[in-house]
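What you see is the complex with one protein chain gone and the rest in place.
Per-chain residue numbering starts at 1, and chain names A, B and C are given in the order in which the chains are listed.
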């Protein structure tokens, strides 16, 4: 049976460069015009500590997930066979280190796979490149996968990656790569990949991580101020921004903690610049008070939360979707804000642009919920037409008649009041976290408090249907509906696709704006469904808790919370199985 | 028509002592064995800034609310007539300052009330007590309300209140009080209060504010450590504790901020003491990260949030029920915790005791949500049988067999694992915010994370039905149901009672433990209801958002969110009107 | 034409609501006079604060203002100043706001040396919350939160600023408006971060730190004090009686704006000249790094 995508795994101990080889291959495939999605898999620490596997799916079709089983695995040492080999597809190929691996441990792998010996270690020693086994593996890959000409692109990438380490390192890596190609061409004969069809598009693609996509998106959206404090897995946002934003005249400030970081961005936004900060759970918790200030004082602001496993310090290097409740509700008092979540790396770029536009348009804090899995995963991204990216301007105050006092917090039909900025004559006012009247003076009058609360929340009535950001996929007539979000979305889409092939019907709705929740769209979606399933990677069912109160039900409906809380991603198969099980129950 | 309760209002400008007179009267009435509930009303700042009104209801029946209209109002100056006089009942009595108030401003009060002139200012000058008009008012009250002998109790109270200011101040106040009594007896003839029936119980009652009840409750519950940072309207909790806790060997520490405060209490609890902190919204936001730590490290802890108007700095002196979402969800990751809310001053005492017992029993943070209205309101409280108050002990670890390692985070059927404390030989472990195994060593294994998450949340399965803390009132056959919480409860109860008298049926359920929400009790309650109304004092409908996802509905039900967000309390009449409207719609 | 601004021109329609006699009035007046003396147009000024009686000051001044949250006025102002370097930023607040919850930010702001002025109105008490001990309260001051003995030694703000290497450090007194006005002017004219510690009594809640008790102990710094000698300044700041007023320390260091500009210049050297200053070109270059 032919297939239009190829899943490759490269596994090794730390120091053997599985990850850097994977990164090179991902970039090369993207530049060749293929779609690529990747994942890094660290086994549980207790077993095989320090081992990693880089998984990569390439296809001419969109690659929604990194795939479940591999067609090809390159195992750079013996120990990892035991840990990772059960993820090779039946009929797939394992390339193991012939020179070092005992024949027993290979034979003992009681799998219906093809085991191809490659003398990685010996070859590397022969060419004096003991640390370049990973490049030999890339060479072997290039030698056997003939559908696309990877060679020149991989060399280009090796150059980018190693040029700053000096010529000798660079040359060693290239020699190793070539040695792998030659070995494959000369020695490996019994590999047949003819069922795999890869037809790259002619224009190359970009490749980046979700965190890079966020950082670049911010610059394209016109953001010119960043303040932050390092925290795994969000630090790379700041690291990218620190190198690039100053070139555009922006300021990047390393703050003493997350409270200072967000307050600095509030100051910068008040002073007129688009600004943002990025953090992870513990930082978001510390920012709670300031988020409320931005809501009350009506300061546009973007906060990126690259979620990790929680609660507390939790699992800093693992993904989880555990901060949604906190993002939506984690501030004292009724705080107007918007929460938005991207579904993959490319979406990180576009949702970041949306986040800034929403913040500027509605003058409030916008929290973008990414997570470790999309934030640190590398994916291909279609080249971006930068000129087509719209930057919505804040509604600036324009003083015309000096006798009319400036109503910074004027009550308007949309809830949005024109904003001035320091330096503008005639626009002075006091931004404030106290309840206030239209003139920005403190007021605790019950009527003022009620009217101002309504004003602040009126903005959300408009925001919730903005940017058409509630998407659907699947068969609209299906009686099984999924509602999901963020990084759980792609596996659900792929699971529905698998089910469709088997004749099982399901549909998914995945809002990008999660708060305010677009009630009427949700209710339209559930109208003809009997079952609603909420797949999400947290324990308490955070999106379920937000969506369910919005249901206006005419009939009883079955609600299934599908929570995964072991810090692993959903697999398309899990979704497929759920659909199948429910369809067969009937 | 006879009535079993009396509503009194004392209104004056700041410095005229309306509040201190009200406090004296409340204490005296309680000591006489009456139930008392009070409220302080500050008009919107723009009008009559600095004026206040003290409202007080006394009765031999429980006084659920301070009442809506008064039987008697004492107006210590002219300006306030305009502001407050429309709150006098038809047929009620206004005692106004004859000597200072122009006859026009009295006549202009076009109300069906009895206007009784009393020369407050002149009398006070005659006895050289210009600052004691308020005491003259108390005297007049004592002279005309003959149902109970208040005189000796008021004198006792004036003594407590003024003795530290020296004999001369004390005597002036007593003289003024007596002058009021004499004036009333000699001059005021046209007041007839015979329809008011007050039969005090023989044993006197206590009188305290909600904040004092919390503080005292903590001591009775065995709490011996407090750390805090001042914030309105919670500071009085610390002020009371600072004076009393050291006598019991406890420690009270003024921290540099709220983060330090809560972390200190976590340290003290880890070290073996019951401990707590009190704050308001901004402080709760700052404590988010530490609350997550206590949840993860399984440290018992009580956090009192005396809610005020929000968001941000908001309305520091006004009440609101705006922090429920934040209390339940305001921490990153899935954090196990308990949220509990008292309904009135007496309940502040008992729920604080419950809060400590829940914290100790389940080893997690418990947030007690009070608010400015019950926290700073004075009410009578039935004398407490201290010996009957149960203190649940933490499940302490008892090392027996030295060869068995101590599993601080051992996975148990209830989720609770025995805890040791520094100083105990054989009990060493590391309390930690990282995900960990049973031995308290870090572990990111997917199975460990899943199992530990389940363990932590298993505790909530038990906690949600603990302490029988979900109460009901009204007619169980009613088709109209209310679900409410905290300080909105009493007005709802009274509104239902009013409706019952008119033949309209309704029932209310008011959980004290708000998270975890006792689903099965909720579903039992709604089973025979057609309409569920959620009265609460916030904009977004915070309890509605928590309860609705718990509904397992067999049929469609009408949900009405009844939100008040002008920082004012619900009135029983508002509830009554809602019930009436819905009953008549049929 | 040069427009002149009188102190009253900086007054807002919201009137100060402090208790009569409160020391903060004097700081308010010193600020108005300093603004006027420096001739800064109101719209080019930002007065930023945290929470407290003292922190209410932005409402009373008709410039741009920001009444933020408790203890965070300094990082807020770093954001304002970096985003909009042309405006002049004055941060004002209390001892609780600045030294208790906000204590860490003075240290880290000093390290960045933004060109702005921070005025702390120190009444050695939390005024707004009705009188609790603050980090500068003398140990003998008992308040409702420490009714018996105090657990905390008071801190010495000038000494701490010297430890932080704040580039301008002075102390004034609400009872001496003339000197105070001059210190505010000097602080604002200083290029870098200036810290002005003002003894500013709370007449409502502090029975120990009063106009009289302060005045008795106050003395101007010795005339021959060298304001660039940090060790000498430390020695003078360590003295408890007399307590000195005036400028303790004044040195020149690159400001945050200087440093941010330098970062931009160095960063730009990474890009070829033809793309520099063309935003779209720069963004495209950045995108192409992902190819």
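Of note:
Please note the rule applied: a residue touches a chain if its C-beta (ideal position, glycine included) is under 8 Å from a C-beta of that chain, and two chains touch if they have at least 3 such contacts.
In this text, all values refer to a predicted model and were calculated from it rather than measured experimentally.
Only one of B:264, B:306 or B:470 touches the absent chain when the whole complex is considered: B:264. The omitted chain makes contact with just one of the residues B:112, B:247, B:402 or B:501: B:247. Taking the complete complex into account, B:432 is the one of B:172, B:432 or B:453 that touches the chain left out. If you put the hidden chain back, the residue from C:56, C:72, C:88 or C:112 that touches it is C:112.
From the set C:51, C:124, C:256 or C:287, the residue in touch with the chain omitted from the display is C:256, counting the whole complex. Chain B meets the missing chain through residues 31, 204, 206-208, 212, 216, 219-220, 224-225, 227, 243-244, 246-249, 251-253, 255-257, 259-261, 263-273, 275, 289-290, 293, 297, 381, 383-384, 386-387, 421-434, 439, 441-442.
Residue positions on chain C in contact with the hidden chain: 100-104, 107-108, 110-113, 135, 147-156, 159-160, 162-165, 230-231, 234-235, 238, 253, 256, 259-260, 262-263, 266-267, in rising order.
For chain A, the residues touching the absent chain in the complete assembly are 228-232, 235, 238-239, 242-243, 246, 252-254, 256-258, 282, 312-313.
One rule holds for everything that comes next: only the chains that are shown with their structure count from here on.
Distance from the chain A centre to the chain C centre is 41 Å, each centre being the mean of its Cα atoms. Between chain A and chain B the centroid-to-centroid distance comes to 45 Å (mean Cα coordinates, whole Å).
Counting partner chains per residue, chain B shows two or more touched chains at residues 282, 312-313. With touch defined as above, residues shared between interfaces to two or more other chains in chain C number as follows: 51, 67, 69.
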